[in-house]
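Before we start, here is the structure in question, set down as structure tokens.
Missing here: one protein chain of the complex. Every other protein chain is in place.
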Amino acid sequence: MSNKQNLFTRLTNPKYIMVYATIGIFFIIYALGGILYGDKGFLTVRTFVNLFIDNAYFGISAVGMTMVLITGGIDLSVGAVASLTGMFIAYGTSVLNLHPLTCIAAALVMGVGLGLLMGWVIHYLNVPAFITTLTGMFLARGVCSLISRESIDIHHPMIDALAGWKIYLMKYADGRWIKIKPIAFINFNVILFLVMIIIGAFILQRTRFGRNIYAIGGNEQSAALMGLPVGRTKILVYGFNGLCSVLAGISYALYVKSGWNLSLQGGELEVITCAVIGGTLLTGGVGYMAGTLFGVLLKSVIPALITFNGNLLSWWGKIATGLLLLLFICIQRFVVTTSDRKQK
Amino acid sequence: MDKNILEMKGITIQFPGVKALDGVDFSLRAGEIHSLLGENGAGKSTLIKCLTGVNKMDAGKILLDGKEIAPTDPGNAIELGISAVFQEINLCPNLSVAENIFVGRQPMKHGQINWNEINKRASELMSRFHLDIDVTRPLSYYSTAIQQMTSIARAVDIQAKILILDEPTSSLDENEVQLLFSVMHELKAAGMGIIFITHFLDQIYAVSDRMTILRNGHLVGTYNIDELTKFELVTKMVGKDMDVIFSLKRAEVAPDADYMLKAEHIGDASKINDISINVKKGELVGFAGLLGSGRTETAEMLFGATRTVKGDIYIDGEKIILRQPFDAIKADIAFCPEDRKRDGIIGDLSIRENIMLAVQSRKGFMKPMTRQEQTELANKYIKMLGIATPDCEKKAGELSGGNQQKVILARWMAASPKVLILDEPTRGIDIGAKAEIQRLMLEMCGEGVSVIFISSEFDEIIRCSNRIVIMRDRAKVTEVKGEICTQQDILKIIAEGAA
Partner (left out) sequence: MSERRYDFSSLMQSKVTWAVIAELLILLVCFVIRPDFFSISYQPSTGMLYGSLIDIVNRSAEITIISMGMTLVIALGGTDLSVGALVAVAGAIALKFLRWDVLTYTTPGDYTVYPYILVLGVPLVVCALMGLFNGFLVAKGGIQPIIATLILMVCGRGVAQILTDGKQFTTGYSPFRIIGQGSFLYLPMPIIITIVVVLAVAIFTRKTAFGAFVESVGVNPSASKLSGIKAANVILIVFMITGLLSGIAGLIYSSRIMSNDSNNAGLNFEMDAILAVVIGGTNMSGGKFSLAGTVVGSLIIRTIVTFVYYFGIVAEATMAFKALIIAVVIVLQSEPVRKYFAKRAALRQGGARA
């Protein structure tokens, strides 16, 4: 066979099936929304861009979570760490009068440090990731509450500027650029989200570190016997995920402009759900950033649909997400069993 | 060519309760294929793991090219120039074939992994093994043989000074083995030292220059290949006379004995075709055939582990329907599966629990055996089968392969079956335990149990069976009598497809 593969055979590699399923179902649901609520403006660029704006913080966190899940681990601390980051910024700027960058630096040290520590405990003390990161979650939440039990507003020129910064989407008409109607824009959070997805994809596909992540998820023992640095890779992955949690926390702080000890409660499971419906296997070894990107979009298009309907209780969103999860799990199951059969 | 590239001196490794290796010396020359021999538990794998940094040694030293080394982990060993293919395939099923060969040492370009280079070089490597496959597909997409070849390709490509092959041929067919041998000869000619471990005596004589024999963690000796005959070799490995194997007598079956098991035209289009088999009371029927000939599939169908789509099965003249293994156990059928680790032993449970399992599952969980009954049962079989353990509470997973097999055998003997199906019960266990298991099998026949015995080793089948069913291409070719059959006969039938 030829060494230089053409694009078609590369793209039809069965390992991408789940990603295609995510993208396909996203567009089906999106089209469905278009048919039902097209007249209310569901298909406008603004609605589409809002999917990004309203969920960027989940997306940023999902980048790190995808990597953790690919190693076969799990991280339950992300919501609490993001919340703690928000508290750092809010308490630091509003109460201690520190510069936001100082607060962010402190949050980065905290988040990455906790991530590395948890990775160390998971690898060297052999404590299940679920338990280690659950303890990490309790710790971060506890510190949140120690700082303050009240929601603190963030007022700082730099934060305001960053939160208010936006690029309007333009179109070219009558010989000049004008803002499209209804007005749509992307902000710092959206850019951060997309940049993190690209960085994540680069790490996973183009670096040895990224490939070691897949190898560990495929079979940790084999990875060790092949001479790969298993311990280092795992610890760094949790550290990177800590970084993503902090960035998600910053992004959330910019989004709501406040810090609250109970914010993003249960956020870790939303993030895991995004990754799973994006085709990442919780058993490890499989997952792509493109899938995660569409997983985030798919998960966020449901609340959007419910808002457009206007009559439904928001709780239907949870049920729909659950059903979506069920659907994906069934597809995954089907894909796995059929590829198993092919082998024989 | 007499220069030693590797010297291991006085290697001692202590595991809780046992000395896995006790002052073992080993040396390897450049451009040599050196076989490492011994029964299971003799310490071969431990020695290899010590060399690759998986196990730490408690005493002794390793000299590589005259310099003392102490590999800390497999990555470190690879850097030192020691590359290994382990017994079980140690690759990542989710990565592509190409990536499995190169992961950890991918060629880079502009700070990025050069995927084109990886795929190109992997294709070239695989074609060296005459494998023309799409190396970008995930490893799990391919057969065990190709996976094994991939792990060999990885080890070879590392360009090490020392290559360790631990049972590399167990899942390869004859052609693939020959290919592997020719690659080994090439590498040998290029000056690499190769350590080769296998259970197949013929392969040792076919390829190696010297051999080192271990027994119970002690060194027996190192010999040139022409110094020992096979018989002497086996005697040295086992440390006692092998008369016991040759003194086995076939089961005696009364000519008018009733058929205990009758399977008529059973099959399932995707697995086996229309097979009819019958076994008399107290008879031992062997299934001979190559891997993939349908012997395991037939056994699984007779036990209800896979559904029978068509055909009927009778036990003692009564028709039975097998939907799941439980139904077979109810009908007094027992089955020791091929893959002991995956399908047989329940490693974290005690020997007692492993033995009582089949009896208990037959009763259902609402009618439990008391602890005392379980212990008595377990102790009875530990004694009867000579299972080497301090007590019945030891974890079954901590036993050696042969003892694990005995535990599984005990599980089924305790269920007092009428039909016992044994799929490769002697694979990967040492000769002493092999003989023991064959003796037990024949004893059970003597007590009126009908036994179906599956093995890849035809001499073993011929020695024990009353009748031999020969299978090929998922179908039964013919049946021959055990007494008047030779290995050549079986091979001929399998090759030509007819009696």
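As written, the chains take the letters A and B, and residue 1 is the first residue of each chain.
We take it that a residue touches a chain if its C-beta (ideal position, glycine included) is under 8 Å from a C-beta of that chain, and two chains touch if they have at least 3 such contacts.
These numbers come from a predicted model, not from an experiment.
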Among A:Ala105, A:Ile131 or A:Ile198, residue touching the chain not depicted
A:Ile131
Just to verify: which one of A:Asn55, A:Ser222, A:Asn241 or A:Thr273 makes contact with the chain not shown?
A:Thr273
Across B:Ala305, B:Ile320, B:Ala388 or B:Ala475, the one contacting the chain not displayed is B:Ala305
Could you list which residues of chain B touch the chain missing from the display?
303, 305, 324-326, 328-329, 335, 337, 342-349, 353, 356-358, 360-369, 371-372, 375, 391, 393, 411
Touching residues on chain A - with respect to the absent chain:
74, 76, 121, 124-128, 130-132, 134-139, 141-143, 145-146, 149, 261, 269, 272-273, 276, 282-283, 313, 315-319, 321-323, 325-326, 329-330, 333, 337
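The rule is simple: only the chains that are shown with their structure count from here on.
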Using mean C-alpha positions as chain centres, tell me how far chain A is from chain B in Å, no decimals.
45
Help me check something: in the complex, which residues belonging to chain A touch chain B?
1, 3-5, 10, 13-15, 205-208, 211-212, 214-215, 217-219, 221-229, 285-286, 339, 342-343
Contacts from chain B onto chain A in the complex sit at residues 52, 54, 73-79, 84, 86, 89-95, 99, 103-104, 106, 108, 112-113, 116, 119-120, 123, 132-134, 136-138, 140-143, 154
